[in-house]
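Missing here is one protein chain; the remaining ones are kept as they sit in the complex.
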Amino acid sequence: MPQDPIGVWLIGAHGGVGTTSVVGLAALQRGLVDSTALVSALPQFSRLALPNWQQFVVGGHDIRATSFAESAENLLQVSHVLDAGHLQKCSRELAKWDKNIQRGTLQNVGKTIESLADPALLETRESPRDTITRIQSDLQSFVSLHRLRQLVVINVASTEPPFDVATLPTSWSELNKQLGQPRKCKLPASSLYAIAALELGFPYINFTPSLGSAPAAICELARQRGTCHMGHDGKTGETLLKSVLAPMFAARHLEVMSWVGHNIFGNLDGKVLDDPLNKKTKVTSKDSLLGQILGYHPQTLVSIEYIQSLGDWKTAWDHIHFRGFLGTPMTMQFTWQGCDSLLAAPLVLDLLRFTCLAQQQGEQGLLTFLASFFKSPLGVKENNFAKQFAMLEAWAEKT
Amino acid sequence: MPQDPIGVWLIGAHGGVGTTSVVGLAALQRGLVDSTALVSALPQFSRLALPNWQQFVVGGHDIRATSFAESAENLLQVSHVLDAGHLQKCSRELAKWDKNIQRGTLQNVGKTIESLADPALLETRESPRDTITRIQSDLQSFVSLHRLRQLVVINVASTEPPFDVATLPTSWSELNKQLGQPRKCKLPASSLYAIAALELGFPYINFTPSLGSAPAAICELARQRGTCHMGHDGKTGETLLKSVLAPMFAARHLEVMSWVGHNIFGNLDGKVLDDPLNKKTKVTSKDSLLGQILGYHPQTLVSIEYIQSLGDWKTAWDHIHFRGFLGTPMTMQFTWQGCDSLLAAPLVLDLLRFTCLAQQQGEQGLLTFLASFFKSPLGVKENNFAKQFAMLEAWAEKT
Amino acid sequence: MPQDPIGVWLIGAHGGVGTTSVVGLAALQRGLVDSTALVSALPQFSRLALPNWQQFVVGGHDIRATSFAESAENLLQVSHVLDAGHLQKCSRELAKWDKNIQRGTLQNVGKTIESLADPALLETRESPRDTITRIQSDLQSFVSLHRLRQLVVINVASTEPPFDVATLPTSWSELNKQLGQPRKCKLPASSLYAIAALELGFPYINFTPSLGSAPAAICELARQRGTCHMGHDGKTGETLLKSVLAPMFAARHLEVMSWVGHNIFGNLDGKVLDDPLNKKTKVTSKDSLLGQILGYHPQTLVSIEYIQSLGDWKTAWDHIHFRGFLGTPMTMQFTWQGCDSLLAAPLVLDLLRFTCLAQQQGEQGLLTFLASFFKSPLGVKENNFAKQFAMLEAWAEKT
Partner (left out) sequence: MPQDPIGVWLIGAHGGVGTTSVVGLAALQRGLVDSTALVSALPQFSRLALPNWQQFVVGGHDIRATSFAESAENLLQVSHVLDAGHLQKCSRELAKWDKNIQRGTLQNVGKTIESLADPALLETRESPRDTITRIQSDLQSFVSLHRLRQLVVINVASTEPPFDVATLPTSWSELNKQLGQPRKCKLPASSLYAIAALELGFPYINFTPSLGSAPAAICELARQRGTCHMGHDGKTGETLLKSVLAPMFAARHLEVMSWVGHNIFGNLDGKVLDDPLNKKTKVTSKDSLLGQILGYHPQTLVSIEYIQSLGDWKTAWDHIHFRGFLGTPMTMQFTWQGCDSLLAAPLVLDLLRFTCLAQQQGEQGLLTFLASFFKSPLGVKENNFAKQFAMLEAWAEKT
């Protein structure tokens, strides 16, 4: 049964998360791996008319001159993950998809990301609107070349410095006017990609803590164009555990006095987060959920540090100090040793499939049923993972 | 506003959990401590007509000759928990309640528990029915002496050796006949207490993994007498975490390959569990829930060892080895350093209050809405803590 | 047998380490506690003519208006350490010694320490020499009042901001001249106390990472006056473990790729270290030994953070990532949960006893045989704890 091709457009395609997602997709298409770690492959979602792996074609933007094979080889050598045999068997797909990767934009991404970029990119002097137009041209060429029925844009690029949303106009028409004024409009790349996608009616998913489609004006744009979007910051490890464990402390009325989380890892994202500005965006995203879940604010501490030798293996140590009955202090500690890209990649593929189906069903605006995938789900106050996951299951049941 | 007194009858009253529950109750009555760790004090249950702390009068059985003050002093000295000042302020209540503690039964409790007992108790030669009659006489005297409106019997005694339920008749009339035949009926103490309570219409709660009211024949008795009961094995630490973390692995489709849990602690319960027979009952209870939650059976290992220096501080180390995307093995470890009695005591008081209200509302048979409090909730297949807790909240909403 | 009294003068006497040392000394004098944790009470030192506990009289300086009883009560309430019964039995000694505590100096201690001080102290405008003269007057009054045979000055005050030694003259005569010029001489309090003590011939021990007697000019002063001194920074927990574990990696030729150490604690020292300037002094001290032991410099990370709920309980998590045979990466992690003051106090008492004996034997200059007690032992390159301890044993053997 021939099926219409669907495009997935990855911002930061050649990064760790992008590469692992693409290698995984190729391996799934070839039947080399099972569906472990894919939420969309769970029995409770088997009834849904989700697209199958064969339908997907990969394209994207990147700011570095590299290839999927080279990035994958790096993961293999440094972090001892991925399978050399699989990579070889998928080399044709990887090479084919490499041709769909276009040069991205460095607008307001901060000095650290700039320092990683292909120097050629740094010379560009575009207005935000020029950049958007260029991105849209890339997206449309990809759609027409591959005769795509749908296209989903997913941001898996490194974290940008924080941006003060309060400085932005809240209506799309106002923001749209500013896009032609480079001096006035300092929107970061993640938001330009979002605008580019949404204006064309393509869904946009922000897997990073960067600004993306979060501003009210961009949310308005999505609704105007009748398309959907969601974000932000994929919930893969330590924060996932917080959203699972904190509800337990709340349900048992145990008072969390302090929650300390130290994260160390050594991949490219880690290098970017070593810049205090970029780190701030990330830490804020990791740290906000406890207060909502607990109903009060314990002392918290979150650190993320670049330790080169760890490669893609993110190790988190969390120390939770809580008061029990009669004021007795007790302690829980955990260490989480997960491979960052391999925790993120299946969620990227899940978001892709769920978003495709949601768009086909005409859903518009924020896809709040996807809250369980994000550290800071847009438009959703609930941070209790079990309740977020129940939202996904409820959506699946009524679909 | 004067209110009717309610009795709480603790089997194993002078043990660590019993003593801490009683000290906590006295401290709550005197307003010395806040409601931390009491589930029944959470906002979502504030609407319920739960009994207040002032209403409760304590009685119970024990097999050792000691007192609440002595047991509490031991916790203070060995484990550095409880507050010397509080104990002094509550000494009158503790001494008063000590007078309500009767000598318990050693029927089929196993050699290790026998070795801890007051030697006088060992000489007794009663038939099971004789024992039940004696227990019932104790319960009725307590009720009439204190003019109690309700009485709830809660088992917080040490774990008995395992018992093969398949050897029991499934109807109450058959089991009842056997109670007069000591050679034929080898029911352990926990079940004799359960029968004694339920026959008189008093609710029975089994906070331990011992047999208690689990046999079908005893469940039938509870329904016949129109009373309620629940069990078993309070979910306080490592198993609570399993019931919180395993659903996360399931929801993310991560394959748990092995789950190892080592527990060490040094209180009297630990000494009893050092007997391989008693330990078996406990380990089975701790180990059964993963298969239900995950839908498959990873390799598991649970150990509980007596390490004297730890006193009441139970330390658990769990090592969870799981497969992520593309078959990548990853690891989560946690250590839980909790004070066993102080984790259990508030749950005992919560179960007391919820059971009082349920009985007042005419609920009969198993109180399945209390599943979140137990490692192996009778009559409930669900082991996902978040879903169990939702059952409690749903019950509260419709009450 | 009556013995001559010996004075111990504590800089920062009322702090956590000072108070615990003094409580411990009083408890030892009364025979309330055994000698656990006292190095000087080990069998290999039993032959030495070390002073006994009864000989010691306590005096000191502090910048806060408090008392030993109040500080001890705080440790008891917040950190659940020390024994209420012992404190009561020692209350007379504590009150008596409180009378020997004089107001200290805030010269160049930094804003964070100033903020903790008795406001009265802030108004003082003394030249460094004036301060030294005032300190010496305090020391001499103490000696004459108690007819002391010896006096040892030990710095257990909070960590000062870093000081650039390169700005100091290297000869004592030059430095001495500057002491009258407040604008030119910015020596911190720790060094003024050192000069005061050494000029009078009293030994000075620096248990903190502050500057103290480290400058070459002050070392010269010590030799001129024929007295002895040592420092700095007591090696109590995480760094002790580094000096024990790193030699193992070296001896097995395992390559340490990265060593990450995160420390959290909540006492007053923690509050002072929350100031980035003061923290820098500490982190430098904790981080320097690995390179010396390993012979190369792995990537290291040391953090110390103030987490209020922990009180005096310092928890360290260390993650050591190393390469084994055939380049295989492996991991060791440890957590250390120690009570900071109670780890430090016995070492303070040991240093006191060993220093007394060394001075009696006429030792002058740096007491390098005490290296095992310090994170950064002055005049000693060796950081391998086993070898440092062998130095102590060798000194004892030839004494």
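Of note:
Each chain gets a letter, A, B and C, in the order it is written, and its residues are counted from 1.
Convention: a contact is a pair of C-beta atoms (placed from the backbone, for glycine too) under 8 Å apart; a residue touches a chain by one contact, two chains touch by 3 or more.
Source: prediction; values computed, not measured.
Of the options C:64, C:86, C:149 or C:225, the residue whose C-beta touches the omitted chain is C:86. When you scan B:260, B:277 or B:390 for touch with the missing chain, the hit is B:260.
Remark: the omitted chain is touched by one listed residue; of C:183, C:252 or C:398 this is C:252.
Counting over the whole complex, subunit C has residues 20, 23-24, 27, 33-39, 41-42, 81-83, 86, 240-241, 244-245, 247-248, 251-255, 323-328, 330-339, 342-343, 345-346, 372, 384-387, 389 touching the chain that is not drawn.
Residues of subunit B that touch the chain left out of view are 80, 257-258, 260, 262, 264, 299, 301, 303, 305, 307-310, 315, 317, 319, 321, 329, 331, 333, 335, 337.
Here is the rule we use: only the chains that are shown with their structure count from here on.
Comparing the residue numbers each copy contributes, subunit A and subunit C share more than half of them at their mutual interface.
The centroid of the Cα atoms in subunit A and the matching centroid in subunit C are 49 Å apart. Subunit A and subunit B have centres, each the mean of its CA atoms, that are 45 Å apart.
Of all residues in subunit B, those touching 2 or more other chains are 335, listed in ascending order.
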